[in-house]
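Reviewing the structure listed below.
Just one protein chain is left out here, and the rest sit where they should.
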Amino acid sequence: MNVNLTRRRFIKAVIASSAVASQTGCQLGSKDLHAKGSVERLISLDINGKKRRVDVLPQETLASTLRYKLGLTGTKIGCNRGECGACTVLIDGIPNYACSTLSHSVRKRQVQSIEGVANKDGTLHPIQEAFVEELSPQCGFCTPGQIMSAVALLNENPKPSREEARQALSGNICRCGAYDHYLNGVMRASGQSNE
Amino acid sequence: MPSYDVMPEVQLYQPTEVDDALNLAEKFRQQGWLLGGGQDTYGWLKDRAKNPTALIDLNDIEAFKGIKATSTGIEIGALTTLRDIIRNPLINDHFEILAKAAGRVASPQIRNVGTLGGNLIQDTRCWYYRRGLACYRAGGNLCYADSPEAMNREHALFNASRCVAVSPSDTATALVALNATMVIKNIDGDREMSAEDFFVGPDTHITQMTALEPGEILTGIKLSNEWSNARYYFEKIADRDVWDFALVSIALVIKEEANTVKDSRMVCGGVACTPYRLNKVEQYLKGNPLSEKIITNAAKIASQGAETLNYNHFKIPLMENLVKRALRS
Amino acid sequence: MEFATLKKDVWGREVILGASWDLLWVILALTFIGIAMHAIIAAAKKRKAAPDSSGKRIERHEKIDRIFHWVMAVSMFVLLITGIFPKIGIEFAWLTIHWVAGLLLTVITIFHIFRSIFWQNIKDMWIGLKDFKEPFDESYKPGKYSLAQKSMHASVTILTLLVIVSGIIMFALIDTPWWERTNALSEDILGWVFLIHGLVSLALVAVISLHIYFGLRPEKLFYTRSMIKGWISEHEKDENHDQEKWVVKD
Partner (left out) sequence: MNNYKHIGKNFIPPDIYGKVNGKAKYAEDFRADGMVFARMYTSPVAHGRVTDIDTSAIDNMEGVVGILTADDVPSTEAPNAAILTNNPAFIGDPILAVAATDERIAEDALNKIKVKIETLPFAVDPLDSLMEGGPDAREEGNVFSRSREGSGFKKIKWTKKQIEEFRAGKEPTGEHATEWNYGNLEQGFKDAALIIEEPFVTTGYAHMSMEPRTAMAYWQNGTCYVYGSAQSQSFWLPGLARLLGVEQDKVVLISENTGGGFGSKIGAYPAAALPGYFSKKLGRPVQLRITREQEFYIGSARVGFQGWIKLGFAEDGRMTAGDVFIIEDIGPNATGGDGSSAGGAISLLYDPEAMRFRGLPVLTNTTPRGAQRGPGQNQIAAIMAPLMDKAAKALDLDRLEIRKINAVNNETTVYAEQRPVTSAYMKEALQKGADLFDWDTKQQFPQKINAPKVRGLGIGQGYHSAGAKGFDGLIRIAPDGKIHLYSGVGNLGTYSYASTTRAAAEVLKCEWDDCIIHNGRSDKNLPWSSYQAGSVSTYAQTRTNYVAAVDAVDKMKNIAAKIHGGKADDFDIDGRHVHHKTTPSKSSTYAEIAQAAIEFGGTFSGAIYPEDIHDITKRSVQNIAGTGLVGVAKDKLPQNGVIPGLAAAFVEIELDLETGKYEIMDYVGIAECGTVVHPQGLDAQMKGGAVWGMGMAGLERHVFDPQNGLPANIGYHQCKVPSYLDVPSVTRTDAVDLPDPQNPFGARGIGEPAMGCAVAALTSAISDALDGYNFGRTPVSSDMILNYVTGNNQSFKPLQTNNF
């Protein structure tokens, strides 16, 4: 027996009909809807500028699709809860936790993951270059997420203050504690001195 | 504990029309889960602590989004993201307290997708409840957080009734302070209610945080000009300045005239199951100047009636201090 | 249809949360059907003329007992309403009203137990084997209380005692002005207590519905009057009761 369904708030339905009947009716109703109206599984996703046809389950998160369906394992799953930021990707240029985004909700949007940050010729994005120069990453697990947040920041604000950078990256945990080095990287990438 | 983190099987509906959404909400009722930003959704589902059969994604419904000026104030679509609220000129010009509160929610990424409606109707963060225990709030018969040795640092001081969980929403405190009106739709039509009535406590609604009934959708929030451009104060105290929920937060809007308080609304977050309005403080302040003595008295009045648990008595001085800070600001 | 709502708890056990409140509709429906059938059958039967209510009045219920009855009725109603309405979607702050009414019920019930033992003739209410002649023997007349009345009383007694005992256990586990709650009982025991309290309450809904129905039936209305005013007429008594078994004291 489903607790949710039966627990409460039958009064409205009861006024209309008898309780037992209404319960069955509700269940039948939902079964009907399962058959029609729920999302199509085969969809097109725009990932790093490429259209990809993917078979996506209705409940699938973008992190799963990227990692397990498309092999883009640069997007890391640190907590799968929106509490660490390792899975940060850009959706229409805005940082999002891919672990907490349904793939179906990005059908009409542009997704950029860490694999799409470097230039087409393989040269590194200024953020990537600066992170190398500053030895920003330590274990590196949070780095793709840090980079995505930083890329979004610089796209919008090419010369951020250190405080703006700190705020913009604040949704990304680094357990190694390399925050200072990441901020140095952002400042360097934006052509500003770290002194 | 058995531990899960993969999204379980669930149907997904992505209606683009208001009527379709309302129909789906009505058809699924408790079995359906309305999806805004989803940041308080996926955890519940992944944990298998809540098991809806269908997600009703409201993000494709344009009518539920946006911020527009009306003749009496502004109206905000419930599906408007916190990011948009933080950056919106209308809000920043007239109801900056809301932008400020929204800016203290969770983390940038969560604010980027989290919606105002979702932030308002999010479930409480009581860690016992979130673990999936069969507590009062989950339909059970006991409270784990209010027991002789329970770890209840984050729990309620006021208006607890069996359940001692607190309201986690930062924007809720601001909206109650602004005397916002909530617009709720279902297939039969609309209803409106004040933000204060929208949030409900365990004495009446032990398994839900708001007056939203199954089948209903919170579609908009109206802010009347009553409190636009009033002097305001918002502060949230949390352990970490990202992600963490308020230990105590305060939202104040105040109008002064000839050095005395003409009117004010003051609301605390994190101390009760709903945004906790400090009615007595508001009444006390009315007509009084904001002298240090009045402020000190106001702080004492604010915490009257607090009932502490094992680990949360620090919230009393914290709340009193925030009241003082708000009034001194 | 299940009697209990269950939940798989975090320890992997199925725990009982309490009675299944869907049963309420079943109980109401069944009670309604029962009452309707009785009403139809009763209407089909030839009705005897009601005994005359004028003439000598005989005290059937002392004032204190009438007060007890009505206080009990009120508290029972309050308890059922505050207990059941929130379960069916009519939500209000019920808990304090509920336990205050529950305390009242408990106190007057204790009072009634003492009174029935020490002041009243408890045998008047006792159901004996002989009582079962009543439905089958037109000529058999009961004493002060008919079998139906005794049965009703017995049912209410059992149910009320159960609901009080389970209620007191639950009461001990919430915050009150006198003590703070503990999790003294494990979830599964608590589940049983809630289940008993819920099922008994549902049974009370049925029993009380029947009680009200019979109290309002035309041929029994004089009993209801007696519970309000205290008396029945001699005619009414003679018509329905055995003189020897119900000896009226002066």
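First chain written, first letter: the chains are A, B and C, and each begins at residue 1.
As a convention for this text, a contact is a pair of C-beta atoms (placed from the backbone, for glycine too) under 8 Å apart; a residue touches a chain by one contact, two chains touch by 3 or more.
Every value quoted in this text rests on a predicted model; they were computed, and no experiment measured them.
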| item | value |
| --- | --- |
| Partner chains on view for the chain not depicted | A, B, C |
| Selected from A:65, A:100 or A:170 as touching the chain missing from the view | A:170 |
| Chain B residues that touch the omitted chain in the full complex | 1-9, 48, 107, 127-128, 131, 144, 147-153, 237, 239-244, 247, 310-314, 317-318, 321-322, 324-325 |
| Residues from chain A at the interface with the omitted partner, ascending | 67, 72-81, 83-84, 86, 113-115, 117-118, 124, 128, 131-132, 134-135, 137-144, 147, 162-163, 166-167, 169-170, 172-181, 183 |
| Chain C residues that touch the omitted chain in the full complex | 10-12, 183 |
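Note that in this section only the chains that are shown with their structure count from here on.
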| item | value |
| --- | --- |
| Mean-CA-position distance for chain C and chain B (Å) | 44 |
| Approximate Å spacing (C-alpha centroids) for the pair chain A, chain C | 60 |
| Multi-chain contact residues (two or more partners), chain B | 139 |
| Numbers and ranges of chain C residues touching at least 2 other chains | 5, 7, 17 |
| Of all residues in chain C, those that touch chain B in their complex | 5, 7, 9-10, 12, 15, 17-18, 86, 91-95, 170, 173-175, 181-183, 185, 187, 190-191, 193-194 |
| Interface residues, chain B side, partner chain C - complex | 1-2, 131-134, 138-144, 146-148, 160-162, 200, 203-205 |
| Residues of chain A defined as touching chain B within the complex | 2-5, 7-9, 26, 29-30, 33-34, 37-39, 57-61, 64, 80-83, 85, 88, 94-97, 99-102, 104-105, 149, 167-168, 170-171 |
